[in-house]
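Of the protein chains in this complex, all but one are displayed in their positions.
Let's look at chain A:
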Amino acid sequence: MYLLILLLPLLGSIFSGFFGRFLGHKGSSIISLACVFLSMLMSFIAFYEVGIMGLNQYITLSPWIEVGILKISWSFLFDSLTVTMLLVITIISSLVHLYSLEYMQEDPHLPRFLSFLEIFTFFMLVLVTADNLVQMFVGWEGVGLASYLLINFWFTRLAANQSAIKALVVNRIGDFGLSLGILTIFYIFQSVDYSIIFSLSPLFNNYYLNFGGIYIYGLTLIGIFLFIGAVGKSAQLGLHTWLPDAMEGPTPVSALIHAATMVTAGVFLLIRFSPLIEFSSTVLNILVIFGSLTAFFAGMSGIFQNDLKRVIAYSTCSQLGYMVFACGISCYNVSIFHLANHAFFKALLFLSAGSVIHALANEQDMRRMGSLIKFLPLTYSLMLIGSLALVGFPFLTGFYSKDFILELTQITLNNNLQDEHGSFACWLGNLSVFFTAFYSFRLIYLTFINSVNITRNNVLKSHEPSLIMLIPLIILGLGSIFFGYLGKDLFIGLGTDFWKSSIMILPTSSYYIEAEWLSVNLKWLPFVLSTLGVMLATGISTLKTHTYLYNNFYRSLCFLVNKKWYWDILYNRFLVYPILNFGYSVSFKNLDRGFIELIGPYGLSKLVPTWAQVFSKLQTGQLSHYLFFIVLGVCLFLMTIFNQVQLLIFYSVLVFFI
């Protein structure tokens, strides 16, 4: 049954991909939907057995690579962390499958789309269920490939091609880091199996690598490499530029890739490697810094985006920052809890946005929407639920994880130990709560409540989606309301033994009990900030403040934020174009076609005739010249034969004399 969870999406992908033309739209829809729903049902059972009953599963299929001490086998590990991810992936994936049946109904390539969605799900499942790093890397790369295929689904569009290439290439930078990490792990631990690495990592607490005379802490090095991998996949600051551009794919793809599965792979990697990075405070500090900067930057960038999907993409990026800095303050279980919750409400937001886009004939610009509350009341209420869950409205899903993360950062700021590396996360995290609330409600107002900006035709044609699209939305809405409350005690309850050995937190960096007795003012702070954000959004949207706000400073600020702080432009100008230029003018024109050709065939073939001409010019026809060469040759010959000092002097005198 555990293997069927993985196998079914693969089968569905093969069937709808290779035989889609025979099965038709309906047949491939039924097959892929059945596969992914069965997989979901079985992952429920797996969650019950492994998570709640506590029966960890190890399944070894067959040996894969056996060279000397390197033994890698195809084997699967189902522990609490894995089954939580399984649950998230399969639920979101099946709902997205169901949703895209109608969303992509008029697309001629629906079987291909379903095949790609399903291969994506399969690779994601391989990623989370692997019990060694190399097999995990298969899933990791497969997910990147599937994201390329999915973003590039409408391959006739130039923008889709560009952003798919961007997504793949930027991810590849992180993948390079991850593969370096795998090599370092194998070098240090002589194994790539999780169980061996994690049980050995406390023993390597004092292990230093001698790298060219510099001593590097081994676990820190591994942690940094793994973090680079996570930066690429989870779109942390630095490699985040692919995520907003990846909105070029169809909306269900955005919901699947950028809400639930692909971007969470990086966070999953960090959580999976908690027994290793927990021992390196440097890596934890890096996680805190990068995570909180990402949360802040993405939250800030989201506030003046005008594309409906880009706003949600930036909020994804921001929430991923939360997850990463939650890992940085050693609260891995809160991080994975937030990941699960976030999957629900972000998929809800993306799919609702898809339903808005669907209703308005593929209009994505929020400035050309408005007052859809009259036309799409159900979508409005679902999107409101999603947004409230996102801003952490009390007793919705986001409240239980996001506010708890912020409380934990408050503990790191206010504790009596000398360990205050989390305070950075505290300030930036709380600020981004404010931004999150602002852009979520700006989205709600611009799309649903403000006065209408749509063309008359589109308004008249706008309609609520049919039941096939609504069912996933409603299920996700229910999930966004209840999942946090239901899962709270199981995942992050005080003293819960759900995670068992799949997550390791050092006792010195565990703050749960302190967080429960935080002062009330600090506990209220995120709620107050998000209320302020909502009020500000409401004020700007409803009170006709535009006339006051549109001064020069405000406009340039808007422009700066809208252009994502010029990250893309700076990257292009200082990184991409110089590298391309280097590739063309230096390595292609000067090295490959220049230098190497010059000392290679081209240069030699030029050189030989030239020198041959020179040598033939030596034969002048003058007898005395010939004689000179004869004497010179005899002298040189004698010099080499009788190489003695007197002779040398003698012949050099002779040569000079001549």
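Please note the rule applied: a residue touches a chain if its C-beta (ideal position, glycine included) is under 8 Å from a C-beta of that chain, and two chains touch if they have at least 3 such contacts; residues count from 1.
Just so we're on the same page, contacts and distances are computed from a predicted model.
Visitor: Among "NADH dehydrogenase subunit 4L", "CD180 antigen", "Light-independent protochlorophyllide reductase subunit N" or "Electron transfer flavoprotein subunit alpha", find the name that the UniProt record gives to the complex chain excluded from display.
Guide: "NADH dehydrogenase subunit 4L"
Visitor: Among the options A:Met1, A:Leu570, A:Val586 or A:Val631, which residue touches the chain absent from this view?
Guide: A:Val631
Visitor: Decide which residue listed in A:Thr508, A:Thr620 or A:Thr640 touches the omitted chain of the complex.
Guide: Per the contact definition at the top, the residue touching the missing chain is A:Thr620.
Visitor: List every residue of chain A that touches the chain not included in the displayed model.
Guide: On the side of chain A, residues 615-624, 627-628, 631, 654, 657-658 touch the unshown chain.
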